[in-house]
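The complex is shown incomplete by one protein chain, all other protein chains being positioned as in the whole.
So, chain A:
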Amino acid sequence: MSSPSLTLPSQERPAARRRLLEILGALAIAATYVYLVLNQPADITGGPGSASALIALTGFLAGAVLLIVAVLPTLPASTLVLIPVALVLNIVLGQFVGSTLVPFYLDAIGTVLIAVLAGPAAGAATGALGSIVWSFFNPTVLPFAAGAALIGCLAGLAARYGLFRRFYLAPVAGFVTGIIAGVVSAPVAAFVYGGTSGVATGAIVSAFRAMGDTLLAAITKQALISDPMDKAIVFTIVAILVYALPRRARQQFPFIRRYRVLAGNGKAADTQAGAAVEDTAQGTAHGSARNG
C-alpha cells in the first residue's frame, strides 16, 4: 500500500541471509538440471529410472522451498494478499480456457500477472507456492514448482526492464520465457513421469520418439513446441489485463511506479490508452453480439 503501516516496524531478518537462501535455491535448481541432463542416457533405458526421479524431485523441490523461504518474508502485505488471488486465477482462468477448447493450457496467468505488478521475487514465490498449493488437488504438479518459479521470475524481469511498455514486446518476452521454462521442466516430465500429462502433448512426444530420439530429447522438443506459444499468449493476456486496470489500481504497486513498468505514466497518455482499451472492448462486444 502507498500509506505506511501504523504498527511498529518489525525486526527483519538480515538481508544477507535471505540473499544466501535465494542463491542456494537457484543453485539447487541449476545443479539438479545439469546433473539430470549429464546423467540421462544410461538411466532411462536401464530401468524405471527412479534414482533420477528422486534426484529431480529432491533438487527441484528443495530449490523451490528455499526460494519461498527467502522471498516470502520480504513481500509487503499488498503483494502477499494478491498471491492467493493469483493462484486462484491460475486455476479459474485455466479452467475457462479448458472449457472453451482453446488448445493451450494457460495455467500461469495469475503468476505472470503478479510478476508484472509486484516484481520478479514475488513472481517466483507465487509460481512455487502455486505449485505447492495446487498439489493439494493434483499432486503431479508438485515437481514443476521450480519451473513455475522460473516463469514468475522471468516475467518479473521482463516487466522490470520495460518489455511491457511496448505492447508487441510482451509476446516476445513470453516466447523466450517459454523456451527457458520448457527446457528446465522437460527433465521433470522425463524422469519423474516418463512422459507428459496430456494426450495431445504425448502425441507430439511419440512423434519424436518414433524418429529415434531419447525420451529426454523428445520431451524437450515437445516442450519447445508447446511452451513458447503458450507463454506468448499468457504474456499477451496479462498485458491486456494490466492495461485494462484503472490507474489507481495499478499505481498502488511500488514496483510499477519505481521501474515504470507500463507505458503512459503521464496523465494524457494514460487516458488515451484507457480510451483505446475502451474502444477495443466495445468493438469486441459488438463483434461477439453480431456473431451470435
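Basically, a residue touches a chain if its C-beta (ideal position, glycine included) is under 8 Å from a C-beta of that chain, and two chains touch if they have at least 3 such contacts; residues count from 1.
FYI, contacts and distances are computed from a predicted model.
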Omitted chain (choose from "Disulfide reductase", "Monovalent cation/H+ antiporter subunit D family protein", "Energy-coupling factor transport system permease protein" or "LuxR family transcriptional regulator") - UniProt protein name: "Energy-coupling factor transport system permease protein"
Among A:L82, A:A108, A:A155 or A:A223, residue touching the chain not depicted: A:L82
Identified contact with the non-displayed chain, of A:A30, A:I179, A:L224 or A:L241: A:L241
Option touching the unshown chain, where A:L21, A:A108 or A:L129 are the choices: A:L129
Interface with the unshown chain - residue positions in chain A: 1, 3, 5-8, 10-12, 43, 45-48, 50-51, 53-55, 57-58, 68-69, 72-73, 75-78, 80-85, 87-89, 91-93, 96-97, 100, 102, 113, 117, 129, 133, 135-140, 142, 193-199, 201-203, 205-206, 209-210, 212-213, 237, 240-241, 244-246, 249, 252, 281, 284-285, 287-289, 291-292
